[in-house]
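I am attaching a structure below and will ask some questions about it afterwards.
Missing here is one protein chain; the remaining ones are kept as they sit in the complex.
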Amino acid sequence: MRRRPRVASRIFLALIYLFLYAPIFIMIVFSFNASKSRSVWSGFTLDWYTELFSDSMIISSLTTTIGVSVIAAIVATIAGTFAAIGFFNMRKRWRSPLLAINNIPVMNADIVTGVSLCLLFVSLGSVLKYQLGFGTLLIAHITFNIPYVILSVLPKLRQMDRNLVDAAMDLGCTWFQAFYKVIIPEIMPGIINGMMIAFTMSIDDFVISYFTAGSKVQTLSMAIYAMTRKRVSPKINAVSTLLFLFILLLLIIINVRQIRQEEREKKLRTLKSK
Amino acid sequence: MAKELIRLRDCTMVFDDDVVLNKINLSIKDNEFLTLLGPSGCGKTTTLRIIGGFVKPTSGDVFFNGVRINDVPPHKRTVNTVFQKYALFPHLDVYENIAFGLRINRHEGRRLSKDEIHSRVMEMLEIVSLKGFEHRDVTSLSGGQQQRVAIARALVNRPKVLLLDEPLGALDLRLRKDMQIELKRIQEATGITFVYVTHDQEEALSMSDTVVVMDGGVIQQIGTPEDIYNEPVNAFVADFIGESNIVDGIMIEDGVVEIFGKKFACLDAGFAPNEPVDVVIRPEDVDIVDIKDGMLTGTVTNVTFKGVHYDVIVDFKGFKWLIQTTDYCPVNSRIGIKIDPDGIHVMHKSQYSGMFGDYSSYSAEYEEISDAELEPEETVSEDKLYEA
Partner (left out) sequence: MKLKYLSAPYIVWMALFVVAPVIIVVVYAFTSAAGEFTFDNFAKMGGYVSVFSRSFLLAIISTAICIIIGYPVAYILSKERARQQRILIMLIMLPMWMNFLLRTYAWMSILENTGLLNRLLTLLGLPAVNIINTPTAIVIGMVYNFLPFMILPIYSVIVKIDRSLIEAAQDLGANAVTVFRRVIFPLSLPGVFSGITMVFVPAVSTFVISQLLGGGANMLLGDLIEMQFLGAAYNPHLGSAIALVMMVIVMICMWLMNKFGAGGEEAVML
């Protein structure tokens, strides 16, 4: 590698990272700003954080968000895992179109998914006398979470040695025992990853929640949206700082797990080659 | 006298505290088929990559036609490589893969014209017997076909030296044997120097003009296939090439060696009187005779039918010998053996003495994997070789 291009590319990279992180850091810095301005610094304060914790709207939207995300993640993980196993054991003729349909919520623009679900709920709702609310929100979240779980579990199934199940049955397991003694442990990393991704996507979602939650229920993102449209308040900055730290933590955990897993696989490979 | 093309002088290669090559000295001549032979990890691939320019030796020099080329990058060397996994460009068809080097280089000082490129590529396709495959997608070809495209792609640039990194490893046995003959023929026809890397000693013996046996980053022996086979220089070479019985002996004087307390006539000389030596006797050089005619007596412990001959394991005072013979001997029978003087080869003792040559039931590898205390070695992964 020649020296000079390297310096230029380093500067370029640094600028890009600056571009990506400057707004975030500005947000964080101004969350401690003593005045309401988001661009004039007037001193350090933790007021906005304390106000945040006493803002009932924020707190309730936070509980809603966590509630939906946790439930949706769990349901999606279970359903997605079963679905992935089911798809994996299908013939290609059935599997390909089903996987294509499965990918629709992933590939579609958020707004289309949100709007289509909204229409569904509204038309069904008028028949079933059911309104938009936590239930529809939950259904929507589960719907867009399951594909991510499947996309996470399916590759692990593909990597799994098919002979393992045969070996288990050969040694006396029923198909059910083979299932939870052999298949599940093998794909567990995929399941856990899928669950974490589903959870993160739910926490982060705005557009789909916006169209399916109705007027009585609000997620954190929706609350933030309302805030950004109305008054300027550094409470938003405080929220984003906290969210940033939370996501950072989550990503670190996911990545550390991935690193550990890769090192384990590397060790297995050198042992096997002996 | 053939001219020297490539010279490696005192080349040492250290990766992460691992000495992969230790002061290698090698001279490669014009129009020569030279093979680097050894077990995995011996440094043969690293040596090849040093010649190709993909890796710089930690110390030592590389010369090409007398010029030091340590700092010359691969794309400026008149050397071409056939990679182990072929490394064919998946986004180009057969024709474009082969033409790749022609399209970017200035050959003989000028850019080649479309017609020249076309005629050279077609000529190459003919040489590797792939006429008609020009527009095929390389990923759809079989292993043997891909390999021939890789060879064509390298040769079409008319390099002075062709480097081949275990190119036949992924092929079926039959195809491998055919390709060995093909490669030898191409080398003789083009006069290009081939530097060939393999761990398969049979391959090395059948194709090469010169064999370089390596182990642990050190060259153990350089010679013609016959020399290496008939006169291995130490127990490692003796064991690596063909089957060998290696026993402790004492060189009484020139022409006389003592093993198991018996004196045998042999053709070797130049050792100190009564020097402890390693004695190599090839299984096919041992004749089975009646006990009364035999020079040594032993008990047959194992007989395996191999088609061409029987593999007979005979116990001589606790040391197991392998004898290859067309005579059948029943297990547990007592037999005598006779060895002609030219069937005995004497070598100096080395760090390898005692490690090989005994045909007890299990090989060293088997003992290793049965040992619970043994830690698995960290083999230098191939990725590290590419990172340098």
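Observations on the structure shown:
Note that the chains are named A and B in the order they appear, and that numbering of residues resets to 1 at the start of each chain.
We adopt the following convention: a residue touches a chain if its C-beta (ideal position, glycine included) is under 8 Å from a C-beta of that chain, and two chains touch if they have at least 3 such contacts.
This is a predicted model, so every value here is computed, not measured.
In the complete complex, the residue from A:58, A:73 or A:236 that touches the missing chain is A:236.
Considering the full assembly, A:104 is the residue among A:34, A:71 or A:104 that touches the omitted chain. When the omitted chain is restored, the residue from A:44, A:82, A:130 or A:180 that touches it is A:82. Taking the complete complex into account, B:91 is the one of B:91, B:135 or B:306 that touches the chain left out. Per the touch definition above, the residue from A:118, A:168 or A:195 contacting the chain not shown is A:118.
In the full complex, chain B touches the hidden chain at residues 52, 54, 73-76, 79-81, 83-85, 87-91, 100-101, 104-105, 153-154, 157, 386. Seen across the whole complex, the unshown chain contacts chain A at 1, 9, 12-13, 16-17, 19-24, 26-27, 30, 38-40, 79-80, 82-90, 94, 98, 101-113, 115-120, 122-123, 139-140, 142-143, 146, 148, 151-152, 175, 179, 193, 197, 200, 204, 206-207, 210-211, 221, 224-225, 228-229, 236, 239-240, 243-244, 247-248, 250-251, 254-255, 259.
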